[in-house]
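Shown below is the structure under consideration.
Omission of a single protein chain aside, the complex is shown with its protein chains in their original locations.
Up next, chain A:
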Amino acid sequence: MKKIINDPAAVVTEALYGMAQAHPELRVQHTDPAYIVRADAPIPDRVAIVSGGGSGHEPLHGGFVGPGMLTAACPGPVFTSPTPDQVQAAVAAAHGGAGVLLLVKNYTGDVLNFETAAELIEAEGIDVRTVVIDDDVAVRDSLFTAGRRGVAGTLLVEKIVGAAAEAGADLDTCERLARKVVDSVRSMGLALAPCTVPHSGEPSFVLAEDEIEIGIGIHGEPGRERTRIAPAQDLVRTLLTPVLEDLPFTAGDRVLLFTNSMGGTPLIELYLAHGSAVALLNERGFLVERSLVGPYVTSLEMQGISLTLLRLDDELAELWDAPVSTPALRWGR
């Protein structure tokens, strides 16, 4: 393992300290318990949008705290959910009196810790709702698994609901919108090379030179199947086919296409893949009306990509276009 770290056990704390130095527009509480909140929070009579999860997915979630997106985020240890008291502390810093919406990715640990936190927050008399995000089509949703994972689609939920909260939407509306985005978004990813968690020191799986993992999540875990590397257009088809079949998306749908790097794939390959994906979608009669390309929902230095498709309507497109001002996503103001 070769990493720019001091002590493997202090990686998250030290990274949060650095983030605090880089972003005075945020309040970054880096220890006991750790959370990140807009410096101008709590904002009276605005719904607080709070998300969180393990670290190692940067810029998710802390990089998306700011006007037009998240009110606060709570980072857990690398690839490990935050604890209930972290969620509680983030909510306490964010709550402006109009209720709180917790956006949670569907992983057992995240769900259990946010569920416990929501009980504690509710006991304080705060109106709290939870929406669980589960956009990953690589996992078959059935009674026999923990259900689909929440992956890159999380960013789209956070952006759209954050825009609504910024505009003064009430808690019912924010919750409805979050569920609408969850119902309209699907993702799938692949890995060319694994990542190494600092406290583990060893790669999360081992691939031969010509092997790739299809259907990975965002925690360095292996995917659903292992295949051979292929040209980009074939890889893109491998990812988009199950995504399109799942919702299902139908020809003529207006869509947002989000091409995400798992951390270690350079922008040149991302744009190439994005172009391939747009061509395939156009060919099948979809209208790609919005695009996002970049490393936004990562697994440390894992090489690979995920493709996320969101079915748009006027309401979602308008909220997507609304101004946002966060460390990692910024436009329109």
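The rule is simple: a residue touches a chain if its C-beta (ideal position, glycine included) is under 8 Å from a C-beta of that chain, and two chains touch if they have at least 3 such contacts; residues count from 1.
By definition in this document, contacts and distances are computed from a predicted model.
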Complex member absent from the view - protein name from UniProt, among "Dihydroxyacetone kinase, phosphoprotein-dependent, L subunit", "ABC transporter substrate-binding protein", "Amidohydrolase" or "Phosphate transport system permease protein PstA": "Dihydroxyacetone kinase, phosphoprotein-dependent, L subunit"
Which residue of A:Gln29, A:Ser51 or A:Thr83 touches the chain not shown here: A:Thr83
Touch criterion as defined above, residue of A:Asp172, A:Glu202 or A:Glu315 at the omitted chain: A:Glu202
Among A:Tyr35, A:Phe64 or A:Tyr107, the residue in touch with the chain that has been omitted: A:Tyr107
Chain A residues that touch the omitted chain in the full complex: 9, 33, 54, 76-85, 107-109, 112-113, 115-116, 138-139, 144-146, 149, 197, 199-200, 202, 204, 217, 219-222, 224
